[in-house]
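Taking it in order: structure first as structure tokens, then the write-up.
A single protein chain has been removed from this complex, and every other one stays in its place.
By letter and in written order, the chains are A, B, C and D; residue numbering begins at 1 in each of them.
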Amino acid sequence: MKKAIAALIAFLFFLMFVNILNSDSEEFKGIPKFGEVNLTERVSNKYISKSVSGDSGEIVYGKTENAESGSANMVTSIVVNYRSFDTLGEVTVLFLAATGVAILIGGGQRKSLAISVNPIVKISARIIATLLLAFGAYVFIHGHLTPGGGFPGGTIIAAGTLLMLVADDKKRTSKLLKILEGTMGFLYVVIGIAGLLVTGSFLKNFLPTGTMGNLFSAGLIPIIYSVIGLKVGAELSALLDDFFAEEGRK
Amino acid sequence: MDLSMIILISLIAAPILYFLAKFSHKIAYILFSFIQVFLFVFILLQKGIINTVSSFEIMDGLKLNFGFTPINWYFGSIIMLIISMSAIFMISIKKKSPAKLLLLSLVSTGAIGATLSMDFLTLVIFWELSTWSSLILIVLDKEKSFREAIKYVSVSAIGTYSMLYAVFYILKSFGTVNYLEVADKMKVAPESSKILIFVLFGIMALAKAGSFPLHIWLRGSHSTAPDEFSPILSGALTKIGAYLLFIMVAVIPSSSIFSWLPSIGGITLVNYVLAWLGGISIVVGTVMAIRMEDVKELIAFSTVSNSGYIVLAMALGGTYGTIGGLMHVLNHALASAAMFMSMAAVIHRTGTTKMREMGGLITKMPITFAAYLVAIISVAGIPPMSGFASKWLIYQQLVKNGLPFLAFAAFFGSVGSFMYVFKPLTGVFLGQLKPEHKNVKEAPFTMILPMSILTLLTIFWGILPSNAISFINKIVHYTGGKEIQLTFSRIIALTGQWDSVLVTMAFFVGFIIAFIIFLMGKKARQVDLMDTYTGGEFLYTAELYHFVYKMYRPFDRMFEKWPSMENWLTSLSYKIKELGALLKTLFYPKYPQGYVAVSMLTLLVAFWWLR
Amino acid sequence: MNPTWLIALPLGFAFLGIFAGKFSKAFLWIASLANAIISLFIFNGNGVTSYIIGGWIPPYGINLVVNDMTRVFLLAVNLIFLLALVATSAEILKKDEKMSVAFMLSLAAINGILLTGDLFNLFVFLEISAISAYIMAASGKEAISKFAALKYLILGSIASSFYLLGVIVVYASTGTLNMADAAAKVTSLNPNVLLAAGLLMVVGLGVETKLFPFNGWAPDVYANASGRGSTILASVFPIAMISAFIRVITFVINSGKLNELIIVLGITTAIIGEVLAFSQKRMKKMLAYSSIAQAGVILMLIGIGSSKAYIGASMLLLNNGFGKLLLFSVASQIALVAGSDHFENVTGVGRKSPLFTLLFGAGALTIVGMPLFFGFRSKLYVISATMDKSLWIPAVILITAAIEVTYYFRWIFNLVKADAKLSEKRSPVPFGLALAGLLAVLVVIAFGIVPEANLDFFNRIGDLSIQLSKTLMGGM
Amino acid sequence: MTILKGAALLILAFIYTVTLEGIARKITARIQRRYGPPFWQNFIDIFKALTKHSISHGFIFDFGVLMAFGGTIATALFIPAGNLVVFPGLDNVFVVIYLLAIGLLGMAMSSVGSGNPNAGIGIGRALTQMLGYELPFLIVLVGVFFKYKNSSLSDLVNIQIESGQYNAWIMPLGALVAFISLLGMLGKKPFDVFIAPAEIASGPLVEYSGKYLGMLLIQHSFSVFIEIGLFVNLFLGGGRTVWEFLLKFFIVFFAAVIISAIMPRFRVEQAVKFYWKWPLILSFVQAIIVIMATGR
Partner (left out) sequence: MIQYFSIMLIAIGIYGLLSQKNLVKLIVSLNIMELGVNIFIISIGYVADGKVPILSPIVNKSSMNFVDPLPQALVLTAIVIGVGVTALALSLVLKVKESYGTIELDEIRGDNA
């Protein structure tokens, strides 16, 4: 009975959406058909052409200099520049969740694993973790040029930590991670405030954006993405560590 | 001095008195009574003035309006008389506290503001102020008051909110809340809104005046209120209900705006229903008062009964009804305040409210006894005290309209009042003195003084009711009603006239004759009260002589099986709680699925419904 | 003063606080004090101002919008937050330093919710506030608080998913995320799409604003959270959440059908809240249901949407904020003193310490609307505003108010009743509670007795609502 | 002139009622197959009592008696006896009824002030019973006053005499009810439980002796005069002359005496229930009939 009701509710919900999908018509605007989006009607059109502040002509990879957001990766330019405020919030969410986990279950002794781990696994885990760290750093540093960025990069780093935690039941993460995490977050805010003080607008880019496609381009974006990458990495690592802790035994 | 200034002063005095009382109780109480007496005198001196003062915007475009009309002056004076007398009375009460003083000041401010208001919004705001302060005030002294006070809270909430609704309804429909302007616009208002407004106002008036079926709070709150506050509660605050009632039936003449309804006995249906409620509350109040064992509960029910008279009289309308009702407001204010004060004085000295624990105090507290005696004679409506005048006028109206059933209620209350007023007289003042009360002294001077003033006023208006009626005539004239014919000592009504001075003279002649005969007889030998005929039994303790406990037992037996009205509120509260349990299982289940499902269903239903 | 500081400051301090150990508590104080002062500066102004974030003009970038309503709410939120901290300063929470971080972030998020002019940015701030709310909800001593927080989390996650869906539907069909831009464009939308988006957002925001039937989480959370947590949840959060509700549902979506639905749901919320509060045996549960009821009345007013209704709603919100600050902080302290907040347990606590009674009583009186208190003035507006809409609504509101009066007084009376069990010693009222409580009492009384002319800013809220529901919300 | 008339009325009332009561004692005795005292025995009792020594229980004991006596005498002045009318036009029935209560209150106060429980019980019963008999009576009166729009006794008498139609004929039910109520007012059997001698030692009168008792006996005879006088004036048209009035008075009085002589005693609640059943219903019927017939 309960399941039937649940299924009914789920089905009705589905129907509701079916009702409103593909509703774009001449008479009324609505959700356009899949793949038939007219980007000129959306704000993202200007993100693509980087013409929010004014028409800057055709953007060409490797040639255009000082475009308004110098990132070749348009998603990154939205995430870290056009809507950087969202990202600050997003970082905060993760930070807050990690803090919450720490409040709830953190601070205990390391849980011991049920199986004993072969030393080969331990050592190779360390090697892989180091590689992952390097890869993660690569990903977030190149966030403005290639797919990826601070969040994937940080997650990759955390994956390394996870590997070490799983492989070795004596392993704890460093207390310094908390400091790193906090400092990076603070740095993000400081960058924003610097923008506010320098240009009068919070989180505004105040560095030259360079040539499109260069590593040292896009103004603040690589810096912020590095900050985010470190922060997310540290955060997720600490969070994983909390999950590997047992409260009560110190 | 500006009227709004007066009210402001009264309001500001509240916190000042509070902090002063932290420092010294005595000084603060004396100052409080000075302020109240000053306010009373101020209002009294405005006799005959008609003006309006607007100030202090409450909501956009709505200001507080105060002013004097004969109506405001009359009610304001009565209420402030009672409050100022009680304020003097309080000076020597034992349980003093800063909080009490703060709340009393607020009560007084609210009462002045309400009675001197010129529009419904001001009325309800200040009335609320005094009600809410009194709510907190009544629980300050006694333990069992909490359960009782809740009844007061809910009944006054019912009353207040219906009034608030009506006020805003009026504001929306007519664009004004001024009494006179509303009165004008009511004449052309649609029928349904007339009825709505009247029903809502009626609920408020009945609830606050303590009339059936909203009388249930009176017993508990009057009896458990601090002793010095009971006179204000009964004598002053219930009279604001009468004030609203008067505005309903006389300023907005309900008789004329409901002329399209059938009329019974010459009064329109709405008024007839109201009169019946008044009649029922007379009967209920009387029966219950007779059955009470606690002296303050007894007087509380007498308040119910007398509020019934006021409602009945005002609902009857007409010359005699209106004037009788207004006169009864004055009489009952004086008498009930005096009764409560004398009882408070007794309680102050003896420390109990149970009649069976007292007795024979007449020898110890003669002046208190005299005050009580005069008050009960007035309540019972016996000439030559002022209570007779109002009852007489009410009977005139009943006879004029030929309403035997309502007359029954009025007579029932009148004759029944002999029974209940006599019970405390017997139990408290007469009979055997209890040994533990051997050293009781007369009440202190500050208690005696206000009681005596009220007593003298009762006697004065008993001998010369024409004096009081002459200014009630002015009120009636102001509202466009017909005045009553008066001479110096006579009141001329429908079924004849009544010469109060002559009656008093006759009584004194009779008394002198009796006195002469008494003196002619041989001098009597004084014996102790214990030295009485006991049919051969030898009784040696005063307690065994006591007979006031269940004095009217045969009468009680007749009414024991009557359904109790007092429990409807309790059962309502149970009903709400049951509903709460049902709602909880429906919408606030223990597991999250429940409310996720409800939320989803709401979303989906709303979508399919609204699309 | 740039309102960005209101968000940036607590955020920065929070990041520092995570490794600052004991200092994080000090950071919390500094951040909230600074915010209160900054909001005071922002309050001093009028009209609509848009502050651009990141240097990109809306609708492409995110902007913060300060209007007359925001000014009032900002000041209220930051002030009440500070007072709530002071009032509950005596309470020692588990892992206090980390909790301080959560509180700071909630402060930042609330300011963000009040300020932001972007639908998606609002979602982010809603999430921050929601997660901090989950943490606060789980901060209670009893195990049940964790379960309650989990329930809240489940419902809250569904809500945020739905809100996000709603935002995406709006974006898909209008191509913008800026509120003002969207508000201008939704008028040409397919009504079904608009309705679906609106409903999804109503569910999303309804959970946080405690609109029936999306408020199943509230009673358990409010009743079992720690003192500081429940006080902030009950007094500060509603202001921000309802502000978000006003912006999204009535300013952006602004669909007549939806407003009718909100009126109906709001009234139902009020009735159910009051009836259930009436039958509660635990003080904080009673307060929780009372909060639900208050939220219902406010949302109903928002559904009505007239100028007077907005004035009434904002007055009620502020009144509820200050009142619930008093009530929850006192109730939590009483629960500490008496061991629990059950009806029988708290009997007579107020007699031992009259200050409890004073604070609780003042809070209760302003919530139920005694003259001289702020609540009465707001009640007048509520009745007046609802009367213009329909004759039934004020009747229902007043009936529920009568129920409310009764149970609040029962609790006040219960507090001052003498009880044999509690005769040992006088339980002292912590200094912070006394200070903050008395300040709050002064505020509600001051709002209750000053003449209307001094409350001009409320009238400006009313004017603004009309102006805003027709034109764009600044910043273009 | 008024003073002379008043004095005459009081003396007449005193002598006539005391005599009648003496005769009543004789008649009752004859009905009960006893001899009974001579008809002047009551005079002897009163004068004897007045000259005897007595005891007092304090101030209120004395004051109550004076109040009872004074109040009753004052009331008696308002009863027109034929053409002997002291205050023409001012003898309002309500005034009479309520002024009578002051005497009752005084007596109640005094007897309770003696401290004797028997007195208190008696007063309690008396007051309860009063609630029984007054109500039907007053309802009937509403009908009467409504019909004539007048409540002055002397005016009512004149109207009845002029029209030649006594109220007893116009409203027989009302007269019947009033008569039953009158039995209660007089405290005659079956409504004399409040002074039941064997049970509560004559109730209110238990503590009185000497001049107190004498004064109360006089007071009692005055109240009999007032009560029967009310009935005669209201329903039997009073009288053109004093003698006509006294004759009617005599008839009513003896009707009451004879009825009471053959009746047992009601308990209090029985009495009240009795009054609230048929008399009350009849009085309502009567009042409604009158009101309908007269038209509002």
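Throughout what follows, a contact is a pair of C-beta atoms (placed from the backbone, for glycine too) under 8 Å apart; a residue touches a chain by one contact, two chains touch by 3 or more.
The structure presented is a predicted model; accordingly, all values stated were derived computationally and were not measured.
Visitor: By the document's own contact criterion, which visible chains does the hidden chain reach in the full complex?
Guide: A, B, C
Visitor: Which of A:Ile105, A:Leu207 or A:Ile223 sits in contact with the chain that's absent?
Guide: A:Ile105
Visitor: Which residue from C:Lys25, C:Arg71 or C:Arg282 sits in contact with the chain not drawn here?
Guide: C:Arg282
Visitor: Could you please point out the chain A residues that touch the chain left off the display?
Guide: 2-3, 5-7, 9-11, 13-14, 17-18, 21, 31, 34-37, 39, 42-44, 47-50, 58-62, 72-75, 78-79, 83, 86-87, 89-90, 93-94, 96-98, 100-101, 104-105, 145-147, 149, 151, 212-213, 239, 242-243, 247
Visitor: Using the touch rule from the top, list residues of chain C that touch the missing partner.
Guide: 120, 124, 127, 131, 134-135, 138, 143-144, 146-147, 149-150, 153-154, 157-158, 160-161, 164-165, 168, 171-172, 177, 220, 281-282, 285
Visitor: Just checking the interface: what residues of chain B touch the absent partner chain?
Guide: Residues of chain B in contact with the hidden chain: 590-593, 596-597, 600.
Just so we're on the same page, only the chains that are shown with their structure count from here on.
Visitor: Pick the pair with more C-beta contacts: B-D or B-C?
Guide: B-D
Visitor: Taking the mean of the C-alpha atoms as each chain's centre, how many Å separate chain B from chain C?
Guide: Centre separation, chain B to chain C: 43 Å.
Visitor: In whole angstrom, what separates the CA-based centres of chain A and chain B?
Guide: Between these chains, centre-to-centre, one finds 73 Å.
Visitor: Where in chain B do residues touch two or more of the other chains?
Guide: 603, 607, 611
Visitor: Hunt down the residues of chain A that sit against at least two other chains at once, touch-wise.
Guide: Residues 16, 19 of chain A each touch two or more of the other chains.
Visitor: So in the complex, which bits of chain A are touching chain B?
Guide: Those residues of chain A that touch chain B are 2, 5-6, 9, 12-13, 16, 19.
Visitor: Going by the contact rule set out above, which residues of chain D touch chain B in the complex?
Guide: Checking each residue of chain D against chain B gives 6, 50-60, 62, 65-67, 69-75, 77-78, 87, 89-90, 92, 94-95, 98-99, 101-102, 104-105, 108-109, 112-118, 120-121, 123-125, 127-128, 130-131, 134-135, 138-139, 142-143, 145-146, 148-152, 155, 201, 206-207, 210-212, 214-215, 218, 267-269, 272-273, 280, 283-284, 287-288, 291, 294, 296.
Visitor: Which residues, counting only chain B, touch chain C once they are in their complex?
Guide: It comes out as residues 56-60, 106, 110, 125-126, 128-129, 132, 135-136, 139, 143, 146, 149-150, 153-154, 157-158, 161-162, 164-165, 168-169, 171-172, 573, 576-577, 579-581, 583-584, 587-589, 591-592, 594-596, 598-599, 602-603, 606-607, 610-611.
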